[in-house]
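Yeah, one chain of the complex is gone here, protein chain that is, but the others are all in their spots.
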Amino acid sequence: MDSKYIKELLSAVKNGEIEIDAALETLRNLPFSDLGYARVDHHRSLRKGFPEVVYCEGKELRQIEGIMQELIKSGENILLTRAGEDIYHVLEGWGLTVKYYREARLVMVEQREPAKSRGIILVITAGTADIPVAEEAALTAEVMGNTVERLYDVGVAGVHRLLAYRELLEKARVIVVVAGMEGALASVVGGLVGKPVIAVPTSVGYGASFGGLAALLAMLNSCASGIGVVNIDNGFGAGCLASSINQLAE
Amino acid sequence: MDSKYIKELLSAVKNGEIEIDAALETLRNLPFSDLGYARVDHHRSLRKGFPEVVYCEGKELRQIEGIMQELIKSGENILLTRAGEDIYHVLEGWGLTVKYYREARLVMVEQREPAKSRGIILVITAGTADIPVAEEAALTAEVMGNTVERLYDVGVAGVHRLLAYRELLEKARVIVVVAGMEGALASVVGGLVGKPVIAVPTSVGYGASFGGLAALLAMLNSCASGIGVVNIDNGFGAGCLASSINQLAE
Amino acid sequence: MDSKYIKELLSAVKNGEIEIDAALETLRNLPFSDLGYARVDHHRSLRKGFPEVVYCEGKELRQIEGIMQELIKSGENILLTRAGEDIYHVLEGWGLTVKYYREARLVMVEQREPAKSRGIILVITAGTADIPVAEEAALTAEVMGNTVERLYDVGVAGVHRLLAYRELLEKARVIVVVAGMEGALASVVGGLVGKPVIAVPTSVGYGASFGGLAALLAMLNSCASGIGVVNIDNGFGAGCLASSINQLAE
Amino acid sequence: MDSKYIKELLSAVKNGEIEIDAALETLRNLPFSDLGYARVDHHRSLRKGFPEVVYCEGKELRQIEGIMQELIKSGENILLTRAGEDIYHVLEGWGLTVKYYREARLVMVEQREPAKSRGIILVITAGTADIPVAEEAALTAEVMGNTVERLYDVGVAGVHRLLAYRELLEKARVIVVVAGMEGALASVVGGLVGKPVIAVPTSVGYGASFGGLAALLAMLNSCASGIGVVNIDNGFGAGCLASSINQLAE
Amino acid sequence: MDSKYIKELLSAVKNGEIEIDAALETLRNLPFSDLGYARVDHHRSLRKGFPEVVYCEGKELRQIEGIMQELIKSGENILLTRAGEDIYHVLEGWGLTVKYYREARLVMVEQREPAKSRGIILVITAGTADIPVAEEAALTAEVMGNTVERLYDVGVAGVHRLLAYRELLEKARVIVVVAGMEGALASVVGGLVGKPVIAVPTSVGYGASFGGLAALLAMLNSCASGIGVVNIDNGFGAGCLASSINQLAE
Amino acid sequence: MDSKYIKELLSAVKNGEIEIDAALETLRNLPFSDLGYARVDHHRSLRKGFPEVVYCEGKELRQIEGIMQELIKSGENILLTRAGEDIYHVLEGWGLTVKYYREARLVMVEQREPAKSRGIILVITAGTADIPVAEEAALTAEVMGNTVERLYDVGVAGVHRLLAYRELLEKARVIVVVAGMEGALASVVGGLVGKPVIAVPTSVGYGASFGGLAALLAMLNSCASGIGVVNIDNGFGAGCLASSINQLAE
Amino acid sequence: MDSKYIKELLSAVKNGEIEIDAALETLRNLPFSDLGYARVDHHRSLRKGFPEVVYCEGKELRQIEGIMQELIKSGENILLTRAGEDIYHVLEGWGLTVKYYREARLVMVEQREPAKSRGIILVITAGTADIPVAEEAALTAEVMGNTVERLYDVGVAGVHRLLAYRELLEKARVIVVVAGMEGALASVVGGLVGKPVIAVPTSVGYGASFGGLAALLAMLNSCASGIGVVNIDNGFGAGCLASSINQLAE
Partner (left out) sequence: MDSKYIKELLSAVKNGEIEIDAALETLRNLPFSDLGYARVDHHRSLRKGFPEVVYCEGKELRQIEGIMQELIKSGENILLTRAGEDIYHVLEGWGLTVKYYREARLVMVEQREPAKSRGIILVITAGTADIPVAEEAALTAEVMGNTVERLYDVGVAGVHRLLAYRELLEKARVIVVVAGMEGALASVVGGLVGKPVIAVPTSVGYGASFGGLAALLAMLNSCASGIGVVNIDNGFGAGCLASSINQLAE
């Protein structure tokens, strides 16, 4: 569905050739472009309240380029997750305002100033090695218009490190807890506060961590009620969920 | 116990209004009662914004009775999850206002009228067999002061059943999706809406569902971003999380 | 080798037209060539209705060459799966008509024009990263004489993308659904149509997808009845099964 | 959507108050009854070509009764799977023609004579203990209008038992292989024939069979291409898939 | 059915001593009886060197009775494994010489005196709770004509208990090691002797023994080479394998 | 080796008929009684510093009786774990001083006053449902001569409950942490103290706790170094290990 | 920070020796430095009795450098585990006394002479391939002030190799057993001695060792009571636990 078609449709509305309701229906019905290998979903931004996001893992460079050529037409900010440095250089070459976060493997295309929410999303990590996943969550939330604060390396082996930051915990509206190994930080945070906690298990660890399974199971079995868990290393998903919660109260 | 309170305490020490030992005691003396086998946490209600909740599985009847004798002093509503009918009859015998939801194995002790939120929490199930878990979520949210609507048996094998209720999906502030077997309903709902979705895998299924593992993994791997997952059959946890999200925007 | 053939053989024995030892040999002599490291099965094409297929993973180049020298004698088309580019160049060097599909790691040796079925096999993917497996299925079905159509990137996170193609779903005789992550597309498609659906889980995903296990379990537990599942990433097997179903109705 | 509404709709069509196409659209859009705990899908029979089927596990007797009261209005045959003897007696008490297959836990409500296909579905088991699952498949296929033949206890530990029935294998249009333990029968059958094979792993076995996991994995990894696998003990699903394949060629 | 027999058959065909159809029948006619639900394999005894064995788990009493009516015609001894006491009483009622080993859930029908091998099979257990499985192995081997000795409760937590019996270990021709929990006994025995060791993991244990998985994995990973492992709790299989090894050297 | 033999041996030592070293050797070499089904290890008490312990699961009552008849000859205290009430009544009937701890399924036979260590073993639980396993640990340690203190229901969902008892944590020489669900308590305790911590995962929980697997993995992956983990629900093993550590410093 | 310290602080407040805000700060001010990406815990050394330890896996070189710049201020010895050779060269360049143990991937920064305990920690391996993990344990214990002896390659496949060293086993105060494959050495050692045994499963092995899972499960299920298990390949954790036990008795 290219822009030519949308223009014609809007003309028909203007001229009274088509009812507004019918036009609305048409717009809602088929909002994607067919690239053969990918169907670009132009209305997701409206439907989900998200900027456009491209998950790059398993896609070839030329496919990502094709998708980006479609997406940049929207004028929205675009986030590329699990992105290599190559696509960053391509997009830079197109003259776009692009940032690359190497650790978090994120590329951000800024086509307009992102909003800043009043409510704060707090992103916490248990250790230093969890930071790349935490940054994926934090940057995702920021590109979606949220104010984010970070509190890193406050794992439960030294629980006083966390307790020292209780005021920060109180101030946040939503908390994202990122932890590998035994993932116990989610339970301790969840027990301290009465607000939504999103837990992100990471694959940090070895041996019987089984690639993050230990942390995942711990978070799912948390004795602190009211914790929502996302996939192992899924900082992006946590950022999305935190954003959709935070935006409810704006 | 925030820093303002500690400051006041320290001032009282300075002014000789309180003995050092008493201050020490207060500083240490945290808000719970010691029953030997259980430490009843009187401040959780304040700290977490929850009513009192007792998880009954694995506790003996006499232990639950002891805990309830402590808890009812608070005058708050109390929810007993995974509860047998025996404790219901005991509490009724004490002259309390008690309701028993057999399917969901919940006992509710009402000591005051629960609030009703403006925002709606929508609880959806894929099938009929998922209803007990969904009811655990719905009743938990209701006892925490939320308005809840239910939409049951709209699994993806007949996706038109779900699509027929899009307005209801739009109206809700938070959606809880309860599904066993392949758990695909969470992804479909998550793709349709831009609000927080909480997914509850259930142990409904057989064979390679491995007691809910199939649904759990599916929900964690959902291609629809922004879904928070709780433990298998954990309706209570979903209700808590939905409530804490919904209350943010009241 | 049906009983009619054995009867004729026994008659020939009775009539002295064939020696007992030769008959014994024939009875035992099954239709394959012995290369030491591989027994080439010349009759599989007849027995299974398939062209010859060579699974290349774990075989050394010289072994594949030896097998191909046997197989090309049949004059049939030959498909090499999980094939490297090296064997493609070798076969091309032999003067054969060869095509290489790099993404799907397939080599096709065409020794005669493949047939075109009246019935259509539709191959669908949830995402772009699933395409290599889908192409393995589609190309396998084509080399076996089937007409194939493709519908890629219609995952359930945007269920309207799929619903827009209902006519295509109706037109197909067999549908192959290729999906990684939570594999929910199989259930949604299975619920929409009353025809055979073959589900192929892919290893697309990360974390708790456990190399395709999440999608596999989801597909096996589908609430939509009548779905047959093949191994993770097994596009070839799906193509074979789709073909054998489609050929039944020609 | 009760019958009163359908009547009115049809009247409107008759009177020319509504276009046929519009009425068709309406009928297709919302074809289910809302019982609160279950949405009965009256059009599935048309959409999927199936009789009505009720999966009883995890449903309460009163819920199954409610669903049946809706379903029998269709005049179609109805199959109840994983059904207890209690619902059988209830339905018999309603004066319906009901049969109960205890081993397979199936209840069949016959409201009209089922069809008989020309093509044969052959159901094979490896052992005697696999028969209940096999019967679930066979009876499901029969109620869907297929001619079924059975070949039981021909496991690979005595491969000559199977080879003795090659003509029967040749005669069938679709073959359902039901096997527990190591599930090898699917591979041997799949290697002998060139037609669709549906494999049903069963939970027959002990120790490292892990409730059917061993057979499931074996079938998914079969070296014989063109085998579609269903869930452990899912005779019903195999019967559905076999039927949808068999009906293609009628 | 060796080639000599086929040659004779073909000669008979040539000489007109046998009709072609009869020869065809013979060639195809394999040595089993068809009971509908079970194919009794009369030649297995010859082919495998075993007495007849019936695995009773998952079979109904009436089915076992039917199978036994066929089997006793052979005049061979018959072993029923995983058998309930009910079938024992039935067979006793038929006037057969029957023994029941309750712990091992074995029924033995003796129709002739079993042989006694010169070579000794030694069956060892780690603990007392492993004895039922060990007895299944020992009794199976005895009914197959082997001399068996038993050495029970010599687990590695007191390795001196085992070392005190080194002469017995030396005397045996084949050793069956039955152990649950961590299954370490197999490695210690395997390191002490240079003869075939068969390891049987048992489901004795709890928690992280996962129903015998811990012992199974330990035995498969034994640092002592030359150990063959059978399924968890599969005393019967171990007895068979020990017998077939022991008989080689008689 | 009964006491008669030991007496004779000691006489021979007294009379100078045997060297002390040789007698010592003899005593160390074969210290067990052969009951056929169990080898009672009379010297374990000396070798391991333990009282006699009988693990009852999987043993028949008559077997436990036989073992006890041997063990009581030692005059030592005897602990029976995973014991039913039946054996308790039998032993009481023999006129022994016996105690039964129903929750922990322990029977204690006291033949002499147990010692009391100076050092304290502290046993902590996360919840009330973990108490039976904790009691198995505590009672085991007590029967082995240790002073034990208990601190129950101090799980991390209310970390202040634990912090209130820091002095108790400081006072203990060894700490046993018993926790199910996500098992996070072990990490928090391990981070607070510099002494040996023994972690016991319990099977308390449901769904993705997978029978204690979640807690087990969490404890093995603890970010707090210096934690030793025992099997799920293995209170006995934890009590033994705590005792052997505590006794080192007496 | 014990209550004596708090009392003094409160006295100081009362006496006006310290300002309320300062006291508040002190109460809250916990002993760590904030580097943004890591919170260096200066008091852990006191609290846990450990030297400083840095786990390097997943940390970037510049992060480790930053942490080291903080840590060396303490004047304590510092251990870097899972460390690459690059950080070793950096620290050497700073003029520190540094040793690198390549096999065990350990870097040791010596700022003062480590102590030597009277009690001996014995580290045993089953095979040669387990040595790197054993060295991680041994070196960790040594840097914490313990006397360590090593006994390598005494696996149970040749149990006489172990028995030859019984005197060494007797002499040690704590024993660390490091073993991969089936991990049986822990049980044999645990059965021989009455002192604390710490078992370290290693990932040595292949196939069904599943990266050390087989050894881990075996050790958790050991029939020898009183064994504490740490994570797969976690030599560091074993060294810490052994040290904390050994130091108790100094």
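By written order: A, B, C, D, E, F and G. Residues from 1 in each chain.
Throughout what follows, a residue touches a chain if its C-beta (ideal position, glycine included) is under 8 Å from a C-beta of that chain, and two chains touch if they have at least 3 such contacts.
The shown structure was predicted, so the numbers you read here are calculated from the model rather than taken from an experiment.
Engineer: What are the shown chains in contact with the chain that isn't displayed?
Structural biologist: Touched by the chain not displayed, across the whole complex: C, D, E, G.
Engineer: Which of G:99, G:118 or G:160 sits in contact with the chain that's absent?
Structural biologist: Hidden-chain contact among the options goes to G:160.
Engineer: If I consider the whole complex, including the chain that's not displayed, which of D:132, D:145, D:158 or D:235 touches that chain?
Structural biologist: Selected residue, touching the omitted chain: D:158.
Engineer: To test your reading of the contact rule: which positions on subunit E touch the chain that is missing from view?
Structural biologist: Missing-chain contacts on subunit E: residues 2-3, 47-50, 53, 173-174, 192-196, 198, 216, 220-221, 225-232, 236-237, 240-241, 243-245, 248-249.
Engineer: Considering the whole complex rather than only what is displayed, give the residues of subunit C touching the chain that is not shown.
Structural biologist: Residues touching the hidden chain, for subunit C, are 28-32, 36-39, 41, 44, 57-59, 63, 201, 203, 211-213, 216, 231-234.
Engineer: In the complete complex, the non-displayed chain touches which residues of subunit D?
Structural biologist: 126-127, 155-159, 163, 181-184, 187-188, 190-192, 205, 207-210, 213-215, 217-225
By our rule, only the chains that are shown with their structure count from here on.
Engineer: So if I look at the partners of subunit E and the partners of subunit F, which chains show up in both lists?
Structural biologist: G
Engineer: Between C-D, E-F or B-G, which shows the same interface as B-F, counting it as a repeat when over half of the contact pairs match?
Structural biologist: E-F
Engineer: Starting from the mean Cα coordinates of subunit D and subunit E, work out the distance between those two points in Å.
Structural biologist: Computed from C-alpha means, the inter-chain centre distance equals 38 Å.
Engineer: Which subunit D residues reach two or more other chains?
Structural biologist: In subunit D, the residues touching two or more other chains are 216, 231-232.
Engineer: Throw together a list of every chain pair that touches.
Structural biologist: Listed by label, chains in contact pair as A-B, A-C, A-F, A-G, B-C, B-D, B-F, B-G, C-D, C-E, D-E, E-F, E-G, F-G.
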